[in-house]
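One chain of protein is taken out of this complex; the other chains stay put.
Chain nomenclature is as follows: A, B and C, assigned in order of appearance, with residue numbering initiated at 1 for each chain independently.
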Amino acid sequence: MDNAENLIALLVAAPLLGAVVLLLGGRRLDRTGHWVGTALAGASFVVAVVLFTEMLGRPGDDRTLYQHLFSWIPVGGFQADVAFQLDQLSMTFVLLITGVGSLIHLYSVGYMEHDERRRRFFGYLNLFLAAMLLLVLADNYLLLYVGWEGVGLASYLLIGFWQHKPSAATAAKKAFLVNRVGDMGLSLAIMVMFTTFGTFAFGPVLDSTGSASEGTLTALGLLLLLAACGKSAQVPLQSWLGDAMEGPTPVSALIHAATMVTAGVYLITRSGAIFDAAPAAQLAVVTVGAVTLLFGAIVGCAKDDIKKALAGSTMSQIGYMILAAGLGPVGYAFAIMHLVTHGFFKAGLFLGAGSVMHGMNDEVDMRRYGGLRRYMPITFVTFGLGYLAIIGFPGLSGFFSKDKIIEAAFAKGGTEGWILGGAALLGAAITAFYMTRVMLMTFFGEKRWQPDAKGELPHPHESPRTMTAPMIVLAFGSVFAGGLLSWHESFVKWLEPVTGFDHGHAPLGAAAITTATVAAMVLGVALAYLQYGRRPVPATPPRGSLLTRAARRDLLQDDLNHVVLVRGGEHLTRSLVYVDHSLVDGVVNGTAASFGGLSGRLRKLQNGYARTYAVTMFGGAAVLIAATLLMRAV
Amino acid sequence: MSFPLLTAAAALPALGAIATAAVPAGRRTAAKWLALLVSLGTLALAAVIAVRFEPGGERYQLTESHAWIADFGVRYELGVDGIAVALIALTAVLIPFIILAGWNDADPAPDAAPGLGGAAPGSGGTPAGAKHYRWRPTQGFFALILSVEAMVILSFEATDVFLFYILFEAMLIPMYFLIGGFGDRAHAGSDEHAAAQRSYAAVKFLLYNLVGGLIMLAAVIGLYVVAGNFSLTEIAAARADGTLEMAATIERLLFLGFFFAFAVKAPLWPLHTWLPNAMGESTAPVAVLITAVVDKVGTFAMLRFCLGLFPEASAWATPVILGLALVSIVYGALLAVGQRDIKRLIAYASISHFGFIVMGIFAMTTQGQSGSTLYMVNHGISTAALMLVAGFLISRRGSRLIADYGGVQKVAPVLAGTFLIGGLATLSLPGLAPFVSEFLVLVGTFTRYPVVGVIATLGIVLAALYTLVLYQRTMTGPVKEEVRTLPDLRLRELVVVTPLIALLIFLGVYPKPLTDIVNPAVEHTMSDVRQKDPRPEVEAAQ
Amino acid sequence: MSTTAVHSLWITAAQPLDKIQAPHIEYAQLAPMIIVFGAAILGVLVEVLVPRRSRHHTQMFLAVVALTAAFAAVLGLAAGGYGTTRAGIAAMGAIAVDGPALFLQGTILLAALVSVFTFAERRLDPSADGRRVDSFAAQAASVPGSDSEKAAVKAGFTTTEVFPLALFAVAGMLVFPAANDLLTLFIALEVFSLPLYLLCALARRKRLMSQEAAVKYFLLGAFSSAFFLFGIALVYGYAGSVAYARIADVVDGTVQTIDPALAATMGNDALLLIGGAMLLMGLLFKVGAVPFHMWTPDVYQGAPTPVTGFMAAATKVAAFGALLRLLYVVLPGLSWDWRPVMWAIAIVTMLGGAIVAITQTDIKRLLAYSSIAHAGFILAGVIAATPEGISSVLFYLLAYSFVTIGAFAVVTLVRDAGGEATHLSKWAGLGRRSPLVAAVFAVFLLAFAGIPLTSGFSGKFAVFRAAAEGGAGTLVVIGVISSAIAAFFYIRVIVLMFFSEPRPEGPTVAVPSPLTMTTIAVGVAVTLVLGVAPQYFLDLAGQASVFVR
């Protein structure tokens, strides 16, 4: 196939079409809408596969495809085009997005069966796919920005899908706002690029980093990092992810686990050339990554809401990726690799969680689960495999990717290397702990089911096939993807032309690190088993240590925001409203009033007595004469 | 001497206004249709103008020039550049929707209907009472709208300073009657209170703009004393080739005189306080007319007259003006967050947006100025969409207070959807038209004044804040009792909103037609002010 | 009649009769004034000879014919080039026939013509005992509320004397701006003042106020004319002559033969300066400039509204004409002395009028104060001391007088039980009751406010431009500010008319006869024409902007 590049637009067009049709289609599509959406998502996956095969058929350094659609905003030196660039990196994402995306569409068909607004839900899902694909396919930062905000919009719509719940509406708003802060970084980055290079297309910018000053590049890097933090829920902009779980579970799986939140990793990897030339920025990146992977893990340990616990783990896993991406060429490939494997097992886990909730009348509190393995075996198995994968059980996907990242972290060398590596190891242990906790509280132990709002006990049952099928597929992914990708370093080689790669050498050998990782994992599992496996889980959460309570509140980050931003903002706006009314407006009204007063006083002179008038005239005449004489005098 | 297209584009609505006003009292519907047809005809003429205009050609095209008041050195001179064409098109596009949206706003209602909009209780509020007065509110309403359209279009076309000034002032009068005479029927408190509020708003509007205009008059006279005529082209040319020398102080004073008037109109902080009152008290269509059409004359005039006539002074004043623009951006946005009244919120949002426009104009870069021009157009469309939908909502519930709403989305999904799109346009979401212009303005400013650009970028976060808060409080959450029965958008209302949204999306995805028209004009302006875009620091490897 | 002429008579009276040479009078060039004077005297005869029933119509007819004829005469003279090329001095140096004179006489005659229509309006007041009545007292001599008044009303008396009185006033006003020596100026002043005093006293309703207005106007007017006369005396003492040209020469020091007495007085500038100041004062009083304005509101309010309109328009025109001639022909040599003073007066007049008007509650007083403010604007043009200044003032006067007459004509229409409802609160909601009248009045108010496309704007622009070119930029800025202030109260009235609820017991709008309709229509037409296409009239004023010396 010689002109495959023309297919690229199709990738975006298919789901976009779906979104338009479904959102404008009206009620007549209510019956078939979800299938339309799923079909179009699938179609775009098929296209992706075609392009993938096409790409494999080419030599490693000539695999990038370009497609220029039209000139978007041409103003003077500012030339923004709608043009696509499909290289190995984008290809990886495209496959992940469309693949997992299609699966989750399929899953949602079952999950949203009883929701009268299912058509709109699929419309939003398609919109999200389109935006996400635009994000990874764009050949310049401005178009990427469009996709960037597009996914933000989609996630806003989907988190707030159940708008009648105030909590959902608030969560959606919060997500969008926090993301906007990040977006500010991205748009500023684009401005800096334009001022520095006169362009913001990937090629020219990334190729000419050499000639720009390091200060500029550092600034660029930090701005891009800010953007990444917003989208990927990294400290300090992580607060929205937990609340985002208000959305339907498939949303949490697709957007807030598998794809959207990884956009930050994509951005940093894509802009590798900039970070490589700006060590300070890189340091910032790894710091953020390390902090977040611990932060998320700790939060994950404290949550009783199964989805929130998983959300915490998402944060932490993306922390790993950011960390890796921050390590430079050593880490890019592994960041992406972990991203892919994580896409599989985390999506699987979420779908599992959704399936559990489906069976438990939408109960999310794990303390009210327990002993479910007998009632929903498929869910149990697939969820279990995902669990093993995420804690990095040797041989499963997570093991390969995470192990490599920890190794790379140590390879950073010096104290930094030790700190980062240590953090990563610790993170692995905690991950094992909280995931085991989730596993035990949900599927083992005795039943702690509570009657729901309507007062009836849940009757856990296995979910319909449309839901289990995707879970099974994803489970396969979580088991084998890692091994497949690291087979003869195939994935690294695949990405190398884009991201570059070099073998860092860790202070202690790879074998040692692997052992350490496994040890950490075992330790975490063991602790969790002692805590939750051996003794019964209380249905009401114990008070817990200070750390626990803090962790339950997302380590007080929201409280901080509330005090500083929300309260402060309210005060500011209220005082400004006052200022506007009484000061800015007051001045003008005051002037008018003063004229009125003056007028009132002056008209008193007009007292109706002819003689007063005569006096005034006489005085006027006197002044007139005096003035005239004075004029002559001076 | 070909067909006077520009004159026709202004004359048609003017005659239409007279004809509409002449429609007998009983035939309200006829008047409405007449007005609508006239506005559509104007739209057609505007389309012809846009087609006949060659982007690459002369700076001012389709020019007309006739002697008028020789004694004042005034000629009837018309001509359009790309910027004018864009704004004329905007005006011609919006007016039909405004008329359609205001279709029933000016009917004398039996119930409490403030101002000229109808007779109020106590003074024979019944239709009979309305008949007893010979006043014909409906005819007047649409006639006034058309007359405003005529003056606005002509002021975009005028290349004679005096002619422009006359229109700039004269258009206040119909606007004044529209604001003060046809108030929003949804108001808190008694009719008397509402009437007082309304006439306060109207008077405030008129006085602010009149004072601005009179100060401009002094400057206009001064300009005549200095230049001896009023022809924009001649003066600009004379300034360019140095045959017309202006002492720095004189030029600055004149510039300030002009700028003050435009800043009031725009409106720029701290001259903005008339806008929230005017938009809050008037009906939604009139509010749109104010902020989307009439105020654009101010920013347009900054671009054409301030920069064209007083380049040095413009450069001299730039720092201060940028400062004011920044304040407007942040201040307007923050105040929008603090509002309880939907329409006032949108008004403050507009103030913030006008800050962006002014900033782009005085950033003195192609991106900034093209961005500003696009911004004028896009802001017009997006505000129209948002404000008109808000108006539909308000007319249903009879309240402007945000707190009186909740869960509308569940009752009237289409209304909520259109409202959301309008809001997303206001927060300039990529893919919708305003994003293009806002980003251009930001980039254009950043390349020359990085700090200003950075601060202004805060505006996009704040915009998201007030828009989403508004949407959340009104549309989402549990359904309020009073809201439960609200009907969804009717056909007429859909006809109004849908094309606007379509435009927003189209211009967001493919703004090239607009930029192609605007860019050459901006190049001219840049050469007027003798400015060049700053070069990139490093030559990017292609 | 010039003093020199009389002088020659005086000298030659003793001589044998064959030596008398009769003074040479150019009747053709004096035609306008002669016509009006003649008509006025005829009017007096009509009062004596014509039976009461037909007097009203006869008088009206006479007045209209006379004014039209006089206007035709003015046109004829203008067409004959007496305004430009053939301008000259007539009647042995007593009268100047030149551009400004003709232009102003034309304006005065037109204004008088339309005001005479309002004088003759008989449909507004409810008819007394089946007889239509106008707005003038049935019998001015009878005590208000007395039986004799009732009887007079019953008998259907009407004060038809107003027409000859008005004609006398008009005649005086025609002479005033054309007067070419101080004596003629003084006589003209009195000739048009005295009838106006009387006219003020003749209101049918609110007679006490009317009489009070008359008294105030009379006393203050006489007071000011005394100053004026003393000014004349002093100037005469300084220059030894009252002829403009002669005085001007003396002031400039370009006089050929200087006898010792003249040399002595010429040495004493105080005479000239004090005299000049007093002359100015007399004229500024008629113009209604601060601080000589205080009669204006009371008189405007008390006088019968048609008279008010006539006064406000015609008097201003005549007085400004005289002021221009005085400053440009007689005292140009003193411009360094009078310009600063006039600056100050213009400023206080503009601001004072505008500010005090803000808080007025009576429409007629409001208009009075606005007329004060406008006097200030016109003074700004006077100060310019350039041909543009003259032409701008001429144009402004033309524009202003018609707006004024129209506005006061509208005021006569809004009536309640007590006659005209002049209190602003009664105008509330007028726009709802009778949109047309309100709209027309709004047009006049906008013209007063100087909104573009009305004559007010053209005039204001012309004047301010002239001032700016004359180097009075500051004055322009102040003028702009004060017109912003002024705008406020015009807008207030519009708000009241259109945006406030009509009172149930509000006034009704009487449907006038074609007479008043014509007046108002002419007013609106002139307002709009001068606003939209003023070029022709600007040219006219421009050609007419040269004083003959």
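Basically, contacts are C-beta pairs under 8 Å (C-beta built on N, C-alpha and C of every residue); 3 or more make two chains touch, one makes a residue touch a chain.
Everything that follows uses one rule, which is that contacts and distances are computed from a predicted model.
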Chain not displayed: protein name in its UniProt record ("NADH-quinone oxidoreductase subunit K", "Sarcosine oxidase, gamma subunit family", "Carbon-phosphorus lyase complex subunit PhnI" or "Branched-chain amino acid ABC transporter permease"): "NADH-quinone oxidoreductase subunit K"
Chains shown that the absent chain touches, full complex: A, C
Sole contact to the chain not displayed, among C:A261, C:A344, C:L436 or C:A533: C:A261
Selected residue (touches chain absent from view) among A:V20, A:I472, A:V579 or A:A614: A:A614
Of C:A63, C:V153, C:L198 or C:L430, the residue in touch with the unshown chain: C:L198
Contact partner of the left-out chain, one of C:F117, C:F163 or C:Y236: C:Y236
Missing-chain contacts mapped onto subunit C: 3-4, 6-7, 10, 140-141, 143-144, 183, 186-187, 190, 194, 197-198, 201, 207-209, 211-216, 218-219, 222-223, 226-227, 229-230, 232-234, 236-237, 240-242, 259, 261-262, 264-265, 297-298, 301-302
Hidden partner chain, residues of subunit A it touches: 603-604, 606-611, 614-615, 618
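Here, only the chains that are shown with their structure count from here on.
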Contact-richer chain pair [A-C vs A-B]: A-B
Distance from subunit C to subunit A - Cα centre to Cα centre, in angstrom: 81
For subunit A paired with subunit B, centre-to-centre distance based on mean C-alpha positions, whole Å: 37
Interface hub residues of subunit B, defined as touching at least two other chains: 207
Residue list for subunit C, restricted to those that touch at least two other chains: 488
Contacting residues of subunit B [partner subunit C, same complex]: 67-72, 115-116, 119-120, 122-123, 133-136, 165-167, 169-170, 172-173, 176-177, 180-181, 192, 195, 198-199, 202-203, 206-207, 210-211, 214-215, 217-218, 221-222, 224-225
Subunit C - residues contacting subunit B, complex: 429, 431-436, 446, 449, 451-453, 457-458, 461-462, 464-465, 468-469, 473, 476-477, 480-481, 483-484, 487-488, 491-492, 495, 498-502, 504, 533-535, 538-539, 542
Subunit B-facing residues of subunit A, complex: 70-78, 142, 145-146, 148-150, 153, 160, 163-164, 166, 168-170, 173, 176-177, 180-181, 183-184, 187-188, 190-192, 194-199, 203-205, 207-208, 211-213, 216, 569, 572-574, 576-577, 580, 584-585, 588, 592
